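Have a look at the structure below, then the notes.
Here the complex is missing one protein chain, while the rest keep their positions.
After this line comes chain A, so read on.
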Amino acid sequence: MATHEEIAGSLQAFADSYNKNERLKIMNRDWDRVVQIKATDVESVHTLILKDGVLSLVEGAAGSPDLTVISDSETLADIFYGDITPTEPYNNGTLRIMGSEDDIIRLDFISLMIWGE
């Protein structure tokens, strides 16, 4: 089980990697979205806000989310640190993402562009 702080650390690492990637910022200039991340086994809610291509992290719930990402704390930390990809937990139901299918694919794509080898 990961702690709230570990999840926060993973999300910050994700946001930092994203913001260092100029190509991703250009790609997402048109895509303003609010993504809420909730853990199922610890009290932990964060919000990633993508605006004008730049990604920021906020503690707790903020705004009304376009996408909601729900999983156990360990899986969340693993995904956002890039230790695992979201595909497998998404396919086996460990990871749930609520939102439009287009938005889900785009979020998945961003994570692959950050951590993909």
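One rule holds for everything that comes next: contacts are C-beta pairs under 8 Å (C-beta built on N, C-alpha and C of every residue); 3 or more make two chains touch, one makes a residue touch a chain; residues count from 1.
Keep in mind that, in the parts below, contacts and distances are computed from a predicted model.
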There's a gap in the complex where one chain should be. From "2-oxoglutarate ferredoxin oxidoreductase, alpha subunit", "Iron ABC transporter permease", "YtkA-like domain-containing protein" or "Quinate 5-dehydrogenase", what does UniProt name that chain?
"Quinate 5-dehydrogenase"
Listed in rising order, the chain A residues that touch the chain left out are 23, 26-28, 30-31, 85, 87-88, 91, 101-102, 104-106, 108-109, 112-113, 116-117
